[in-house]
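Here the complex is missing one protein chain, while the rest keep their positions.
Here is chain A:
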Amino acid sequence: MASSEEDGSVEEKENNNKKRTKSAVATAWLTFYNIAMTAGWLVLAMTMMRFYIQKGTHKGLYRSIARTLKFFQTFALVEVGHCAIGIVRTSVIVTGVQVCSRIFMVWFITNSIRQIQNEESVLLFLVVWTVTEITRYSYYTFNLLNHLPYFIKWARYNLFIVMYPLGVIGELLTIYAALPYVRRSGMYCMRLPNKYNVSFDYYYCLIIVMLSYIPLFPQLYFHMLRQRRKMLHGEVIVEKDD
C-alpha cells in the first residue's frame, strides 16, 4: 500500500515536472520569437531610415525592404498558432483577423500591384506598422523576461491611439489607389462560363474589403482601448457575460 502511494506521488511529480518543462519550453520559444521579431522590425526601420536619408525620396523604398517585410510579416502567422495551442492567452479570432489583414496588404496589394508601390500611403502604413510592431514585440519580450520598463508599457498602450487610425488611412488609400490598375488588368478574375459555375472579380472584392474596415476597425480599436484601461489604470471593467 505504501509503495503504491509512493508511485502515485512520483507520477504526480513527473506530471508536474512535465507541465513545468512544457511551459518552460513555451516560454523559451516565445522569448526567442519575440526577440527575433523585434530585431527584424528594427532592421526594417533602420533600412527604411537609411534609404530615405541617402536617397531623399520614398520612391524605391518599398522595393528595397520588400523581401524583409514579406518574411517577417508572413512569419507572424505563427502567432495564430500560439493562441490556438494556448501558450498565448489572446483570442484566436482577433489575432487571426489582424495577421490576415497584414498578409493581405503585403501579398495581395503591394506585392502584386507594382504600380502603387511608390505611393505615399504605402510609406505611411509601413512607418506605422514598423513603430507598432517594434513596440509590441519588445513589450512581449520584456514581459516574458519579467522586467518591463514603464515606458514600453506606456508606448504599447498609448501609441496605438494615433498609430491605428493612421495605419488604416494608409492601407485604405493604398487599396483605393490600386483599384484602377486592378480593373484595367483584370487580375485574379474568374469569368463565366466555367465548369465550377462561379465567378470572381478582384475589383469588387477590394471594394468589399474596404467597406469591411467600417465594422471591423472600431471593434479592434475599442478592444485595444478597453485593454488600455485595464492595463494602465487597473479599472475594474464590468464584463458582459452572456
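In this text, a contact is a pair of C-beta atoms (placed from the backbone, for glycine too) under 8 Å apart; a residue touches a chain by one contact, two chains touch by 3 or more; residues count from 1.
We adopt the following convention: contacts and distances are computed from a predicted model.
J.: Hey, which one's the missing chain according to UniProt: "Trans-2,3-enoyl-CoA reductase b", "Cytochrome b-245 light chain", "Queuine tRNA-ribosyltransferase accessory subunit 2" or "Large ribosomal subunit protein mL46"?
T.: The record names the chain that does not appear here as "Trans-2,3-enoyl-CoA reductase b".
J.: Out of A:53, A:85, A:198 or A:214, point to the residue that touches the absent chain in the complete complex.
T.: Of all options in A:53, A:85, A:198 or A:214, contact with the hidden chain holds for A:198.
J.: Of the residues in chain A, which ones touch the absent chain?
T.: Its contact residues with the unshown chain are 192-199, 240, 242.
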